[in-house]
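Just passing along the structure, written as structure tokens.
One protein chain is absent from this view; the other protein chains keep their places.
Let's look at subunit A:
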Amino acid sequence: MELFVNVILLSFLLAIALAIVRMKDLFAVIMLAGIYGLLSASFFVVVDAVDVAITEAAVGAGVFTLLMLVATVMAGRYEQGARHKPLLALAVVFITGSLLIYGSLDMPAFGYGPAPDHQHVDSHYINESMSEVGVPNIVTAVLASYRGFDTLGELLVIFTAGVAVMALLSTLYDSHSNLGTGPENKWLYEQQMPIRLVVKILIPFIMLFAFYIQFHGDYGPGGGFQAGLILASAIILYAMLFGIRTAKQVISPRFYQCLSAFGILLYGGVGVVALLNGEHFLDYSVLFTDPLAGQHVGIVLVELGIGCTVFSTMILIFLNFYERKNNQLDGCQ
């Protein structure tokens, strides 16, 4: 049965990938990419990687689709025809692909117990994480504690992306035309009434779900990354349907900047507290008298830091894309 589901999911993925390559209508491509994300997420559920599945659903089917939609508004809906035949690229892809297949030929079978990747570090995490970290979700234990420094690095990657987008796209002059309130286009506003009604009802639930994922990450699948993405998509959805001005009135862009920096500082700060207590960087045991409770406190705090930075960075990227579009339109007029 599982094999059957896998075969169907993977062949769908292949078909969608081919369709994406062939299509010239970028709107359709983005929708297909969203479906691709959702299908990959389903595939990850089937292979029991639920944490990855939630992330893929939130990124691939969620935020990615929204950001790409905003990008097409700027770049135009249709792809331009290729000016040359990318034969060299095809050759490189062919060689890389064959090498990968060659390399996978003596790969141990999926889920094969005695394979080296299940024997060494893996089994330590499975057997010892409950007594060493005390968190039921092993993925969270590895992510936030054993390899917490990697996660800090990943968070920094997202922060870097946000700063890079701001550095390149942020407006150089204060645009006074944006100060007015209300929707930008009356006609569109009327047309979208049903969507807005549905979204308005949905948004509280999306946010509630985000907070559930945020604070439940140590017990079930989820954590700061996923929660930040889901919360951000709620705000982005709101901004797309009710106008960017209304959204900016709720929370100002400067606040998001500070929040994204705060998330990193919170994560790093937990590490520095450990340093000041004479322990190693990011050793959460010192946060509380009982080392296990300390681990738990540490994980909750760093997950909160992750949530803050991911959430605010996603919104900053969206805002900068969107404002760029507005400036471009202003420039045309």
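The rule is short, and it goes like this: a contact is a pair of C-beta atoms (placed from the backbone, for glycine too) under 8 Å apart; a residue touches a chain by one contact, two chains touch by 3 or more; residues count from 1.
Assume contacts and distances are computed from a predicted model.
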What is the missing chain called in its UniProt entry, if the choices are "ATP synthase gamma chain", "Monovalent cation/H+ antiporter subunit D family protein", "Response regulatory domain-containing protein" or "Thioredoxin family protein"? "Monovalent cation/H+ antiporter subunit D family protein"
For the chain that's not shown, point to the residue among A:12, A:125, A:189 or A:288 touching it. A:125
Have a look at A:9, A:57, A:166 or A:247 and name the one touching the chain we're not showing. A:166
Quickly run down the residues of subunit A that touch the omitted chain. 99-100, 102-108, 115-122, 124-125, 145-150, 152-154, 156-157, 159-161, 163-164, 166-168, 170, 172, 257-258, 260-262, 264-265, 268, 271-272, 274-275, 279-285
